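What follows is a single structure, and I will ask about it in a moment.
And then chain A:
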Amino acid sequence: MPVGFRAKDMTRVQDSPPSFLVRHEFLIRRLHSLSGLVPVGAFMCVHLLVNASVLESPAAFQKNVYQIHSLGSLLPVVEWVFIFIPILFHAIIGVVIVMGGIPNTGNYPYAANRRYTLQRVTGMIAFVFIAIHVFHMHGWIHQDTWLEKVVRPLGGAEFHPYSAASSAGLALQSYVMVAIYLIGVLACVFHLANGIWTMGITWGVWISPKAQKRASNVCAIFGLLLAIVGVGALFGMRADGAGERLIEARQVEDKMYEHKLESGELKPNEHKRGGGEVTKSEETSQVSVE
Partner candidate 1 sequence: MAKQRVVVVGGGLAGLAATMKLAELGIAVDCMSLTPVKRSHSVCAQGGINSVNELTRQQGDTEWLHLDDTVYGGDFLQHQPPVKEMAYAAPGIIDLMDRLGVPFNRTPEGFRDQRRFGGTLFKRTSFAGATTGQQLLYALDEQARRWHNAGAVEMYEGWDFLSPVIDEEGRCRGVVAQNLVTMEIRSFPADAVILATGGCGLIYGRSTMSMACTGSAVSRAAQVGAKYANAEFIQVHPTAIPGADKLRLMSESARGEGGRVWVPRKPHDPRDPKQIPESERYYFLEERYPKYGNLVPRDIATREIFDVCVNDGLSVDADRQCVYLDLTHISREELDRKLGGILHIYEKFQGVDPREYPMKIFPAVHYSMGGLWADYERAADGGLTLGSPRNHQTHIPGLFAIGECDYQYHGANRLGANSLLSCIFTGLIVAPGIENMFKSLKESAGDEKFASLLRGQRAVKQLEHDNLLKREGGRENPYVIHQELGDVMTKAATVVRRNDQLTAAIEKVNELAERVENCSLSDTGNWTNQNVVFTKALRDMFPVAKAILKGALARDECRGAHYKPAFDMPGIDATDPAEKRRQAEAWCDSFDEKNRKWLKTTIASIDKSGEPTLSYEDVDTSLIPPRPRLYGLVGAEVIEQVWKERQAEKTPQSDGPNGAATKAAVGAGVG
Partner candidate 2 sequence: MIADATPASKKPSSFEVRVLRQDAPGEPGYWERHQITYEPNLNVISVLQKIAALSTTADGKSTTPVAWDCNCLEEVCGACTMLVNGRTRQACSALVDRLLEDNPAGIELQPMSKFPVLRDLVVDRTRMYRALERVKAWIPVDGYGDRGAGPKESQEGQEVRYPLSECMTCGCCVEACPQFAKVELFQRSDESDAEFAERKNRAYDQAFIGAAAISQAILFNEHPTGHMNADERLEALSAPGGLQVCGNAQNCVAVCPKNIPLTTSIARAGRQLTGYMFRKFFDR
């Protein structure tokens, strides 16, 4: 146990009037708590479930993606208002919260305390992972110069919504990426499941130790199921990104695209298609990525 820890523990000692963050701490913390479930947590559930539809078939997944993209030009607005900004808010306040804590599982190795520490660790992982993930698949901002000059050269914006399963699958071929996604998805799932449990205490839903225990069991089951969905989606997607299945997936996607063009539902948009050069040689299923 170090002796010289004193000065750094003296947080928030100040004579100046309290900052905005301090003055509205209660409201901000409650909003932080709420935003974790709605919209961020809810979005994550939908996102993982939609992704997991790839396990049914690439077509099913593609159909879901078309549904989302039917929002058209509203999509970026929805993305920013209901997804990115809440996530950013949740993440930034989360970082502030993490900085205010002094984890102590060494001396107090209780289960709830470990979960407290884990909640912060997974929150941090989730923050980094989501940043990577959105860059990797989405590119952060849909602005052509940014995408062409910065994102694509760095291996980002790999997801092409009109070639949903195949492009995502292609992007997930490297072991490093799979590892990042596996850790990231599991961290997010834990963070949500445990976050629901703590949220129930914060808002006063479950009160007695018994009720809290029951709630933690329910949250654990929820987390386990969501983890299965998430991991299933990840590996399902990956499987559709290689070999015969990639070619099949791309064929289905192309067919669906052409069908949509024909019916007039879509205007041609080659940016939203493709990803990788899918060829089929006689000997092997060769996949190459640009």
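How were these candidates chosen? In short, all candidates are chains of the complex that A comes from, given by their letters.
The rule we apply is simple: contacts are C-beta pairs under 8 Å (C-beta built on N, C-alpha and C of every residue); 3 or more make two chains touch, one makes a residue touch a chain; residues count from 1.
These numbers were taken from a predicted model, which means no experiment stands behind them.
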item: Candidate number, among 1 or 2, whose chain touches chain A in this complex; value: 2
item: Candidate 2 partner contacts - residues on chain A that touch it in the complex; value: 1, 3-6, 9-15, 18, 22-23, 25-26, 29-30, 97, 100-104, 106-108, 110, 112-113, 115-117, 119, 197-198, 201-209, 212
